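Working notes for the structure below.
What you see is the complex with one protein chain gone and the rest in place.
We call the chains A, B and C, going by the order they appear; numbering starts again at 1 in every chain.
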């Protein structure tokens, strides 16, 4: 292994995402031959004790409390952004300015304008860029997309996605950045961006949306008294895709005893596909051309050789978990380093952000909002 | 049993609903002591041979090809309307005019105006009236409603309902009344009315909706050439309830290998309840106050003594099916005959129709539509 | 309907089975055209008030407290035995002696000898005879058997059945006939006989068994003090089929929160089939020849036209329940009345009893017991 060149990564942020990304880099070489060896050279975070402990735990070679140092260091190839959403764009712009490849956690920003700036920066600098839509890397989700792309279900007519979490159900949960619009972004962006990405990836561009948003728990305790929550805790929307399909989407953090249950379904002219995260190694498939005597759906165990990412996994039936989405992401990015063809890219993240912003505007103005309304406002700034 | 008075029923229509209703009347005395004995005195239908065969099969004492004869006969206590939606109001008005109790299949009409006329007729005549929202009579659905009413899940915040059918997936299915707006009504009304009724019953009135509708298969073969389909084959909507809850609803008849899969979920401040029709004897319940060490949901087997309709069913674990919804309906109506307190009533059906019409208008005009917009247009006509 | 001849039935016993059988006769004409009209002429039971109430409820024309009167009446065509197991054989013998057709609830007796006597009686008298293995009449179970018979899963190698109930979990449940070996028979016979019947029907004769039985709650309260329980409350066995397949079976009434959960699975050279009673309208099917890219099982919705009993049921996806097994049984028996080809017959019940007795002997003697050991002991008595 000594001859394998290093891919030197700096991770900004040591929370759950920092842990998950470092997990991915560490494990990736264990599951596949890679052209480079990813190593976490540096971890940054504001709290000195915490970042030092995290660096030790995550296997980072060093740590810093100043992310700008990380961005500027010569021995860093990739800046991996795992901070709250409100900081993504600024860090990405700095990294691009320093000529670094950038992987940003989702969402790309807390507004289309912010995301556009990030996208413009990496495009202008010509650096590799990717966004952390990790659920794309689930074998069953990737299989779902492949089957749709292969025409297995025919023309897509209906798409639906629902993401239910109970993260915010307890009114005693104190205020933190997640409840702050400027720093955490919306529930639309936090949970919805994953689903919107899957929708765009599987079905194609969304033309317009009609959305509603609500904040049921409007204030949260803080050391200085109750603070007003500035985000939605539940939103939903109708979607019309450019290709003619119709969709519905819902994202809520107020669903009791729903820890992180998301499900997406597509109904095409020839078939149905259903993915349900609590059964993440499986994909339901109903085929209109199937023997009517066997009417029903197949529960595909998405671990068969030939299924996406199967080579990185375990013998069929054993199952992978959430962690593997980051392993698979690391493998994909390292493998694509030589070609530079990283995916999903900031452009994908930007397209998702446009839909998020459209939903937010639609909910605020109580009307259908077309995606061009969002994108055209900043088009003059495109590089 | 000789001393039990008869409740004499005339059924209009001998299709699947006519069969289901007669099934309910036949079986009802077998599952519960009843104050009256329901008997199907007369069955009407336009095709002489078919109605004669159906009468024999359904246990009707006689048959006629003229529903007006049925309505006017002295020995009929209840007119039970099982015809296509476009005819419900006219028959109901005639029945009310003849002083008969009326049970109408859903939807009450194909428009709010039509439904209003039917409601006005039964109200004016002061006759018993009910609408066939049979899924209310599923033990698990009735339990779900009871738990919500008892405050088990706290204030309701989110409600969602999805009804997926593949009834219209095959483009070779020929044109019939189901594809004709004037006779069959919409998919919103056909599938949606059940879900809207459950929403109103469980959560309360809907204030406004934003909907979309699509007709993916726009023409159907007929002996005289292709005919234009005048209904939606898939619709969805956002809901805002008067009490503040938000909802989503979808109904589609283009979902391959989804025979009749409907699911409804409610998320309240204290709990979650989920009903899924393919597991119709069960109700999922997540309790925010439950022991965190047991985090998750209970799968309530809704057949325990004390659960709704348990006394009419079988030993726990054995399960009931679709047919029992009509048996339970028959039991409920016969038992409530003396008091006259039939439920759900035409007023309930009318409230549902207002939401259906609001969805249709919203989809056509691409804007949020408040329920009063629908109801106030005919308010002058109220008796 | 006046021209349809009557099939006059006398039901002995007014408990749950009496109710279920009368339900079947009442509903049967409502779901299918029948060559005869089944009517319950008479219901017998020892408690006068109870049998009178049951007769009214079940739609029986009359009642008696003496089953021998019922057996001997001229206007009874079928004696339908719904009493505790220990009485089945005696009543069946009397009915056969009176030249009546006999339907007996399962098990046929509480011993092979007793069952043999019942079988010998009906065989000697040449009367129609059937045994109430009602779960055979579930569409999904019948489909499972048909697929096996059609060779869909190839040579059967493994069969397994488990029946878990919590009927006896509460030690405070007082002693009654179910705990009395002589009257109620064993758990092997009560729950196991259904599964053994399905095994024999699907896979063929069992050659030998090795079993274990246990009585965990050894005494039950009674008005006269604790009484000793003389049956097993949990048993299990290994099976070797004559055709070479191997099997396992378990039946227990001590499984908390398992109301009546039985599951059977067969693994053949070419496929797997799984039936699980809590999802009684479905059948899982895994096909070794299926596209490996779709590796997994189909969940067949066993309600498609062409599936067994589909003509008697509802539109696909609506589902039937436990009650329909008795409706389907009634339809089958009435339709087969002219030919006399009733099935499953007492011979089937006797074959099941041989396996039950072999399990009981095996558990007592702690050794493998071949079925011939049981059957040959009474073979001299065969007519």
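As a working rule, a residue touches a chain if its C-beta (ideal position, glycine included) is under 8 Å from a C-beta of that chain, and two chains touch if they have at least 3 such contacts.
This structure is a prediction, so every number in the text was calculated from the model and none was measured.
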item	value
Chain not shown: contacting residue from C:65, C:210 or C:230	C:210
Of C:50, C:113, C:158 or C:219, the residue in touch with the unshown chain	C:158
Touching residues on chain C - with respect to the absent chain	153, 157-158, 160, 162, 164, 166, 169-170, 210-212, 214, 216, 234, 236-238, 240, 244, 246, 248, 250, 252, 254-259, 267-272, 286-288, 290, 295-297, 366-368
Residue ranges of chain B at the interface with the undisplayed chain	282, 285, 290, 292-301, 303-307, 316
Touching residues on chain A - with respect to the absent chain	1, 16, 19-20, 22-23, 26-27, 29-33, 53, 56-59, 165, 258-261, 277-282, 301, 303, 314-324
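We take it that only the chains that are shown with their structure count from here on.
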item	value
Whole-Å gap separating chain B and chain C, where each centre is the average of the chain's CA atoms	36
Gap in Å, rounded to a whole number, between the CA centres of chain B and chain A	41
Between chain C and chain A, distance of the C-alpha-averaged centres to the nearest whole Å	54
Of all residues in chain A, the ones touching two or more other chains	290, 295-297
